[in-house]
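A single protein chain has been omitted; all remaining protein chains appear in their positions.
Note that the chains are named A, B and C in the order they appear, and that numbering of residues resets to 1 at the start of each chain.
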Amino acid sequence: MQGDLLALRNLFADAPVPPQPWMVQRLWLIPALPMVASGIISLLKQPRRRLAAGLAIGSLTFSLLLSLFALGNMLDELDAFLGFQHTFHVSFSDPVPREVVNFTWIQVGTANVDLGWVLDPLSAVMLVMVSFVGLLIFIYSIGYMEHDENFTRFFCFMSLFAGAMLGVVIANSVLLLFMCWELVGLTSYLLIGYWYRKPAAAAAAKKAFLTTRVGDVLFLLGMVWLFSQSGTLLFYNHGAGSIEPAALAGLLSQHAALGLTAAGAIGLLIFAGAAGKSGQFPLHVWLPDAMEGPTPVSALIHAATMVAAGVYLIARVYPLMAAGALMQPGALTGGTTTALTVVTWVGAFTAVFAALIAVAQNDIKRILAYSTVSQLGYMMAGLGMGGVAVGMFHLITHAFFKALLFLGAGSVIHGCHDEQDIRRLGGLRADMPLTFVTYAIGMLALCGFPLVFSGFWSKDGILDAALHWNVAKAPFYMLLFGALLTAFYMTRQVGYVFFGYWRGGKPARESPAVMTAPLAILAFFAMALGLIGTPAWPWFRGFLEGRTVGFDLNGFKEPDLAALMGASALVVFLGLGLGAWLYGGNAPKPEEPDVLERATPTVWGWLRDRLYVDEIYGATVIAFYAWWARVADWLDRRLWGGVVAGVGWAFGLWARLNRLLDIYWVDGGFDKGCEELAAAGGLLARVQNGRVQTYLRILALAVVVLALMLIWSSRS
Amino acid sequence: MSFAFYLVAGLTLAGGLAAVLLKNTVHCALALTVAFAGLALLFLQLDAQFAGFAQILVYIGAVAILIVFAILLTKGSETPKDGVFSRSWLAGLAVAAAVFAILGWAVLQSAHVLPHEMAVPQVTVLQIGNALMGRYVLPLEIVALLLTAATIGAVIVAMHEKEGRK
Amino acid sequence: MTPLTAYLLVAALLFAIGLAGALTRRNAILVLIGIELMLNSANLNLIAFWRYGPHPEALTGMMFAIFSIAVAAAEAAVGLGLVIHIHRHAHTTDLDKMNRMKG
Partner (left out) sequence: MIGKPIFEMLDQIFVLLQHWLVSFLPAVLRPAAGVVLGVVAIVCLYPALFALTTVLERKGLGRIQNRIGPNRVGWLGILQPVADAIKSLTKEDIVPKSADGVVHFLAPLVLVVAVFMGYAVLPMGRNMVLVDMDAGLLFFYAMSASTELSVFMAGWSSRNKYSLLGAMRAVAQMISYEVPLLMSSVAVVMIAGSLSLTKIVEAQNHYTWGLPHWYIFTPWGLAGFLMYAIAATAETNRSPFDLPEGESELVAGYHTEYSGFKFALFFLGEYLAMFSISGLGTTLFLGGWSAPIAVLGWVPSWIWFFSKVMVSIVVFIWMRGTLPRLRQDQLMNFAWKFVLPMTLLNLMVAALWRFLGGGWERWVFCSAIVALAYVGLGWAGMRQGHFGPRRYRYAE
């Protein structure tokens, strides 16, 4: 059988290879366009607002069109690919069609530093999502940022971000990915600190940059390790890439410390990078603070795309993470490895942990930020337990409804004169009807309201995978609890903001159409996207895993599925009900304590203070550095300072002694000597008569003498 | 040695001598041009076409013109009253003679180990270009940097200092 | 006399002429002219050694000469700029009068 297969492959290897699709050759245009736009915008002056926004939006529109084109291309190829497999009854080592374009960037000795891009279902889906959500947020920003004086700078950074993020998506080389990854981090830093005059924003930008750097250093280590072991930086290279079976076999045969294989260890290092970017538990602290940036930034970077880049990274290197446990080489599901188990536990823990904190926050954006951290935990857990499709589906749906929520929050903030404290808002249902309706849709999607909202299906996929996970059942219960919390805190937020009565100062007003139109579009997708991932028609999963799926109601008949859906719906209703009961009718006044705070002030205090993670860091890592700095300072001041002072004092004493000697004994003789020396110096100074030619002459003479010496010495 | 070599070498040396000896500075510069042209011809005789043309382009087209400009800008074309040679010209001449003596002696002493006729090297401009962009790319970049720095430096040094400014 | 010897002798003579010019002329520009001659004679040496050397295909001498031409151009530009500057300050290009750096 194996021989037949090989013969068949060889047969087709001889056949004229169809040229790569047009789109694959031009895939680089997708990130390049926004980057070029950013470059041009950076040269514009402040008043050129329309041009700047037009350039950014125009370039991203083109990128979106190209991305859609690439997705269509991929769909065609998938059909052809499956048709081929079906006709000839073969299966390829790669379960999905994949087109790569690689080239050598630098050649160092025998090692090639290769860059390249890849188009496969994963990147195609992600490209469309990033450019589409990005485009909507760009349009929204025109309204949101209209009064900002640095409008052009904003669009310059946003455009750069969009380009870099699209670069991360298409990268087929871990180095290219890393470069775009760092660019994304840079733009995140720039945009968090966009209002750099606010000290909080500047501090948050620094915090975000430094915290993600911790993960990135580990990522870099993983990258270097991967390069040194597999000898290539490319992910896919027609069988010679670093995460293709041949290289993985090599990585698996090596053992690192603690019983890990090299593949597992590298996977964990890369996961550290992903955890930094995606705000997973120990490194999540920067994300809530990042809400100091403008709200479109929060929506685009810190909800929809950049933070999801970590999840995307894990999905991209999934074969590496899952190496050794795969049913089939190159498959994108199944198997549990140490690396994936770690991913799962971290994800599940983060999901619950962040949801808990979100319950007790009062800043509208901060609640959403913790919600994002929590949902990213879901995605990680989904990746760890259910494979690429499960995690990515939640990523895509989450991108839409969380962007919607952030933009809705932005609309609220915009309409309520920059008020972000939910206790000072209220009753906006009537004042901002459009915002309210879309926000409610986003909130229900996030809570996972059954059947019509996308969040339900994607979260259900994760819970389903958790239920069938064969390592432990705890993540399932954790995630279920997380769902309850999610429904609860979102209901609390909506109750505060949109129900009750207006507690702020100046009355609120509805935002302009340029802001509400993207909200409406996003709301539509927050509902409709669920349709492509229901158990009856798991098209999305099929697309990512290289299968075609038809509509089949029997999908619901899988064991436990109905019970699971029921349980999850129940949990959601419970959360919604609880929230509505506590906050629905009449939220407390700003000065009054929260309902829950009255019940359990201690726990509430912990949650409000974010479980003291920042304080723990302050007390440990930062305190250690501060202590170490103080020690160094003390050493400088006391120890070395003392030594230096002592030496100085000793020399001072010695100097006094000398001075006496000098005055009464040496001076006489010395003066005489000096005079003699001065006379001799005058004699010598005649040589230096200031005439260039004299110097040149001496130089030439010296050359002659040197040449003579050389010749003479070689003679003897 | 061919007649052409003696002719060109004679031209070059005569040009060089004239450049050093003539009274009128502009004549010196023009004689220098003759020496440059002779050297370019010598390069061509040595089958170094590219270097020869580069020599003409750079030295006759640029350096000679620069020198001429400098002469006119410094009113150097008038012959000074107190002679064109410096006070210590004799010492300078002696030193130069000594240098030539030692150089010539060294060349003649080692004449027997110097190689004789070699096959004409076939070097195309393409090879030179590839070498410049490949093996010698770092020196090339450094020279580019040097030329940029020299341009800026020369402009700044020769620029008029504006009155009334810092 | 082998060709290489002849070229080397011509180069040596040119060098000496240039040196003599640089050492004996009063005018700073003529000193520069002498220096240019010296540089050129060095170029001639490089090219001659390239032509008659063991590895002409390696292009080492040729490259050296080409770079030397480029450097000489820079040197001329800066040198003449300095001369013009000095002339503007001291109103002379006579090197015998330029001895303010006297020790």
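Quick note on the criterion: a residue touches a chain if its C-beta (ideal position, glycine included) is under 8 Å from a C-beta of that chain, and two chains touch if they have at least 3 such contacts.
Predicted, not measured: the structure shown is a model, and the values here were computed from it.
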(message) So one chain is hidden, and I want to know which residue out of B:4, B:65, B:144 or B:159 touches that hidden chain in the complete assembly.
(response) B:65
(request) Kindly state which of the options B:54, B:70 or B:131 is in contact with the chain not pictured. (result) B:54
(message) What does the interface between subunit B and the hidden chain look like in terms of residue numbers?
(response) 24, 26-27, 30, 33, 49-50, 53-54, 56-57, 60-62, 64-65, 68-69, 72, 77, 124-126
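In this text, only the chains that are shown with their structure count from here on.
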(request) Using the contact definition from the top, classify how the chains connect: line, ring, star, complete or other. (result) complete
(message) For subunit A versus subunit B, what separation do you get between their C-alpha means, in angstrom?
(response) 60
(message) Rounded to a whole Å, what is the gap between the Cα centroids of subunit B and subunit C?
(response) 5
(request) List, in ascending order, every residue of subunit B touching at least 2 other chains. (result) 86, 91-92, 95-96, 99, 103
(request) Pull out every residue in subunit C that's touching 2 or more other chains. (result) 19, 22-24, 95-96
(request) Quick one: which bits of subunit B touch subunit C in the complex? Just the residue numbers, please. (result) 1, 5, 9, 12-13, 16-17, 19-20, 25, 28-29, 32, 35-36, 39, 42-43, 46-48, 50-51, 54-55, 58-59, 62-63, 66-67, 69-71, 73-76, 80, 83-87, 89, 91-93, 95-97, 99-100, 103-104, 107-108, 111, 114-118, 121, 123, 127-128, 131-132, 136, 139-140, 143, 146-147, 149-151, 153-155, 157-158
(request) Over in the complex, which subunit A residues touch subunit B? Could you list them? (result) 691, 693-694, 697, 700-701, 703-704, 707-708, 711
(request) Show which residues of subunit A lie in contact with subunit C when the two form their complex. (result) 684-693, 696-697, 700
